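Take a look at chain A:
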Amino acid sequence: GCSGGANEAQPQQGNADNKTEGNEASAPVTEGVIKATDLSQNPPGATNRKDNIVVGMTSPKGVFNPLFWQTTYDLYVVRTVFDSFLQVKADGTYENSLAEKVDVSPDGLKYTFHLKPGVKYSDGTPVTVKDYAFVLKVLHDPNYDGESDILSFKIKGGKEYHDGKANDISGIKVIDDNTVEVTVTEATAYTKDYLGEQYFMPEAYYGKGFKKGNLDSIKALNNKPIGSGQYVLKSFSPGQQVVLEANPNYFKGAPKVKSVIFKTTTEETNLSMLQTGETDMDNITVTEDNVEELKALGFLDVNIMPTNGYGYIAFNHKEKKFQDPKVRQALTIGLNRKEIVQGVYGPYANVINIPQSTESWSYTDEGINKYEFDTAKAKALLDEAGWKVGADGIREKDGEKLTINFSATADNPVVEALLPIMSNNYKELGIKLTSETLDFNAIMDKKDTGKFDMFFAAWGLTPDPDTTTFITNGAQNDIGYSNKKVDELTLAGKHELDQEKRKQIYKQLYQELNKDLPTIFLYQRRDMWPVNGRVSGLEITPYKDFEFTLHNAQIAQ
Partner candidate 1 sequence: MSAETVTIETNQKAAIRPEASPWRIAIRRFNQNRLALAGLVILILMVIICVFGPMISPYHLDDYKLSDKNLSPNAKYWLGTDKFGRDILLRTMLAGRISLTVGLVATFISVMIGATLGALAGFYRKGVDTVIMRIADIFMALPTLPLLIILGAVLSDLKVDPSNRIYFLMLIIGILSWTSLSRLVRGQILTLREQEFMQATEALGLRDRRKIFRHLLPNTIPTIIVTATLGVAGAIITESALSYLGIGVVPPTPSWGNMISAANNLIDFRKRPWIWVPPGMCILITVVAINLIGDGLRDALDPKMKK
Partner candidate 2 sequence: MSEPLIQVEGLKKYFPITGGVFQRTVGHVKAVDDVSFHIHKGESFGLVGESGCGKSTIGRTILRLMDKTEGSVRYKGEDLHALNKEQIRALRPKLQIVFQDPFSSLNPRIKVGEAIGEALLDHGLIDRNELRQKVNETLNICGLSSYHYDRYPHEFSGGQRQRIGIARALILNPDFIVADEPVSALDVSIQAQIINLLSDLQQERQLTYLFISHDLSVVEHLCSRIGVMYLGSMVELASKEELFSNPLHPYTKALLSAVPIPDPTIKRQRIVLKGDIPSPANPPSGCKFHTRCPMAEARCKTEAPVYRDAGDQHFVACHFA
Partner candidate 3 sequence: MENALIEFRNLKTHFHTSNGTVKAVNDVSFKIREGETLCVVGESGCGKSVTAMTMMRLIDSPHTSDGQIWFEGKDLLKLNKGQMQQIRGNDISIIFQEPMSSLNPVLTIGEQITEPLLMHTLMSKKEARARAIELINLVGISRSEEIFHSYPHELSGGMRQRIMIAIALSCNPKLLIADEPTTALDVTIQAQILDLMRDLKDKLKTSIMLITHDLGVVAEMADYVVVMYAGNVIEEAPVIELFKNPQHPYTQGLLKAKPVINQKMDRLYSIPGQVPNPIELGENCHFHDRCAHCMQICKDQAPPLNEKENGHKVACWLYEKEGGQRI
């Protein structure tokens, strides 16, 4: 959905300098693809490369192992080199990849995965479900220090294996080379996707020398991955590039582009490198300037889409003053969120009122209060809540002044706009606001220790709407928020297997969150992936990044 495009064009007036003719003619495209206009502008740096695509990105760490990857960029490599039963789709749901079909028992406790026949690893050895079982076993290892949290999916016998009470995981049964059955003790909506998402790693290669409790032999192969994915890792130069070559054995057919290079770029110059053709595509921060610049270059297809995440301002719910929903509402209404968002991203972000991406199947705006900026209403709410303006113009209640310490990380462009607007808005409301900028981890630490009033941060979203962010004592809920109704709805959503029913549950959940405002929901911005016009066939969406479709990519000669 393209929210408020017309509205957001307005502030552009009077800014003749920055307006290009294109802008004047039509409202800017804030989502979708801006196609290349003039491929002849393509710099030789790009056109000289006939059979490779260079993707600019932050440098991966070199942990090209599905079990241990550390950053998104490692994950990009993992996803091109390895394959799994299931794969995410553009809408955030999953489809079969290596799996021919998946059977789920009606109670959601037994999952039978059927592997496509004849799939081979890049080294020619056949892919079997034993490899899959091997991976699940490693994930249960007591010394496993990767990020995957398989224990929370409660595979039968998994905990016992992990704690050393069993030598095998009873819930994993290899039926034959192509069939595996996994039994869990608790059904959740996400279990199937999670299990299906685990990558196939050849046991013959990775399992050599592996003993329970010692993963060193597997880690040693971090930078020499072998999988069944589209590409094969040819070389990795730390900080420079990852060179990938087409996997001739790829089960969907050998990729068309012979090699793909992930080249390291940084914020400061990634745009320039696109311009000189040193890269073919990159993730560029979306700002009006950047969009215009890229458009003007003419040889880039600019993909713009909503980010999987949102920005918010948290309240400390352990503080009495924030326990009153009226206060939270007042602070939301009294803050000119639209102005902040526009100031930073122009039309390339929108104010949100629920903690979910517009792209998600669970997204809803039914019965959602928009909390439009309204100082008078905010003042009224505060009055209602018992915070009366004191002699010095600052509100007080029971002798306590309404003062707020606000913390924010400074390396976020939003903060720069947020701070002045917030302090102006809140001053108007009769609130004394002091703000500080801190190192990200310092804020996280404050969050953990509860020594804060309000802070600004951004949150990443997963394709599945299940989260622990707002449930009482949830793993990610460190702002002390607690709401029975939210707890119930979240759990219901987690355990309901039917998507249509889940949708209903989440609608209620979001309505409740929207009403109760555990945090001030601020904005969802856009991501931007400009791709050189000579490259086609890539599908780039919020949930499904470019790397899944690399094998479809083609270079126009």
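For anyone wondering why these and not others, all candidates are chains of the complex that A comes from, given by their letters.
Here is the rule we go by: contacts are C-beta pairs under 8 Å (C-beta built on N, C-alpha and C of every residue); 3 or more make two chains touch, one makes a residue touch a chain; residues count from 1.
Bear in mind that the values here come from a model prediction, so they are computed numbers and not experimental data.
S.K.: Please find, within this complex, the candidate from 1, 2 or 3 that touches chain A.
M.R.: By the stated definition of touch, the match is candidate 1.
S.K.: Which residues, counting only chain A, touch candidate 1 once they are in their complex?
M.R.: Chain A reaches candidate 1 through residues 11, 13-15, 17-18, 267-269, 271-272, 289-290, 293, 339, 342-343, 405, 407, 409-411, 415-417, 419-421, 423-424, 434-439, 441-442, 445-446, 451.
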